[in-house]
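A single protein chain has been omitted; all remaining protein chains appear in their positions.
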Amino acid sequence: MTEHPGDYDPEADIPTRRRSDLHRPPQPAPVAPAAPMAPAAGAAAISSPTIEPDPNAGGGPGIPPNEPAPRDRGWWERNKWGLILLPVAIIVAVAASSWAMVTFWYGDGPHDVTAAKVGESVDFRQEWQDVNGKHTREVTVTVTGIAPTTVVENYDGEDEEAVTPGGTTLWRVSMDLSADPEQILVGCHVDVIDTEGREFSFESIHIKKPLVAKVSPCLNAGERGPDWKLTEGQKPSEPEPRPEKWSTVADVLMAEDSVPARVRIWWETPKAIEVPISPTS
Amino acid sequence: MTGRGVPYAVPVGNAGESTSGAAAAPGRVRRAFSDLAKRPLRQLATWAAGVALLLTAPFGGWADAAKPALATAEAKQVIHTGPLDITIERISSSTRPSKAFTALEDGQYLMVFGTVKSTQPTTLDNGELAEVVRLVGVDGLQKSNLDSRPVPVGESTTAKPLGYYVVDSTMMFEVPPLMTFEVAWVWQRTGSVTPPASVQVEIEKLTFRESSLEDSFEWLDPAPMAHLRLPVTVKDPYVDPKPAS
Partner (left out) sequence: MSSGWRNWFAGRGRSLGAGALVLAALAVGRVVTDQLPDAKAVGSAPIERVAQIGEVAHLRVGDVKVVKVQGGKVWSGIVEAKTTPGMWVVADIEFTPRRDEGAISLATIRDDAGHEWSLGRGISTCKLGIPGVPMTCQVAVEVPAKAMSGAELVLRWNPYDRRWDDQAVIPLTIDDESAATWAKNEEPIKIPLAKVGR
């Protein structure tokens, strides 16, 4: 049986490289040993097995002639580009992993806000779709004021003395709107945000009287305009033509200690109009 | 230059090479063996694993896993499904079981009555109640109470029932601990006004494991564990009491 020496390492044929090897300049070619099999006597005349650096030419790759050993480039120099690109990489990584914010948070609330001042008209434009296909909502909105009220506009468009729960105050938001009469503007929302950041919506479940309040906060009774089609089987409703310009009110129930700070008008999140406001009375 | 005078190196260790044919075979085996032994450990380990895998073939290592046979349960026997200990008692059918149901014109409600008791210390709220009982070989079952498409008879076990607490006919989705409830699993069947004469009920068991979607432990992987066939009793529909004239 062939015996091999104890220090034979079967893994030796698998090369390993160390990271520091990447930074070290390549070593000069190893000096060839005087091999026992090399021809003796007559061989010396043919070539010398040793390599000596030629004073005029580079003795091996990467070694400049006649210079001392190359100075080690500092850590900062070596990693300059890495450090410069590091903040860029961090920003890209954070942006790439923020898909959850975009998918869930952004579309879920009024995060695309058009700000306006009281009395200033703002052109609102939003793409939306229903069963009939894609539409573009275009409407001009001007918030004119907010004041406490004891009356609520009812389903027929008339003001009625209101009965509301104890501990609440009614605030009336006044607006002027204009839009093409073919624009579908049903489904609008009006919220009032107070100085503490609490949000109050236009709704009527807590209003005891009138029994049936105004249906839409931005459309007048009997002037709804074209309707949207939300389901296939939806029956068309009675047509209600809408003028090009109209003024309307939204009666919003707030806590009695609330001081209004902002009015928000929106149809579908994330787009909304927000108007900073203070009571005008 | 001729080779004269050049020392000729003789490789060491050629002693094993013999010219005799009889001694050649063991010599070749030994050489093959020693060649093998010289190979790196990683290679040897991989080859050994591959050979071991192949060797499992004659011992059934490559055969399909056998499906466990379904046990036949008895009515009122306690069956341990995992999250719930249930009993199945009887099956009824009606076009309107009680006031809480709307009357069906072209079909009927199939109701499997039984009891459930949770084995867990906290309320089971992941739909386990609706997972443990299914019907086999019944046509026209609604897929679930949210999806009214009828399921083909071969896939009737995919139709999910709605659980009810029998005593007050209220819907039941969650099962609180330490209490035994009389329940009914209810399916809507359409397409035939005649209910089947008997129905095969299949009981599913659930496994408590970590969900791959959420990092929490849930009762998952419903798999059939027992079945029983019960006759269907037809009950008269509930009729609203007529207002006093």
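For reference, chains read A and B in written order, and residue numbers begin at 1 within each chain.
Heads up, the rule we're going with is that contacts are C-beta pairs under 8 Å (C-beta built on N, C-alpha and C of every residue); 3 or more make two chains touch, one makes a residue touch a chain.
Given the structure is predicted, the values throughout are model-derived calculations rather than measurements.
Engineer: Taking the full complex into account, find the residue in B:V51, B:M179 or B:L213 that is in contact with the omitted chain.
Structural biologist: B:M179
Engineer: Have a look at A:N79, A:N132, A:S201 or A:S247 and name the one touching the chain we're not showing.
Structural biologist: Considering the complete complex, A:S201 is the one touching the chain left out.
Engineer: Using the touch definition up top, pick the residue from B:T123, B:S148, B:S192 or B:T207 that touches the left-out chain.
Structural biologist: In the full complex, the listed residue that touches the missing chain is B:T123.
Engineer: Tell me which of A:G133, A:G166 or A:G233 is the one touching the absent chain.
Structural biologist: Of the candidates A:G133, A:G166 or A:G233, A:G166 is in touch with the missing chain.
Engineer: Name, in rising order, the residues on chain A that touch the hidden chain in the full complex.
Structural biologist: 1, 3-4, 6, 8-11, 164-168, 197-201, 205-206, 253-258
Engineer: In the complete complex, the non-displayed chain touches which residues of chain B?
Structural biologist: Residues of chain B in touch with the missing chain: 34, 37, 40-42, 100, 121-123, 125, 165, 167-168, 170-182.
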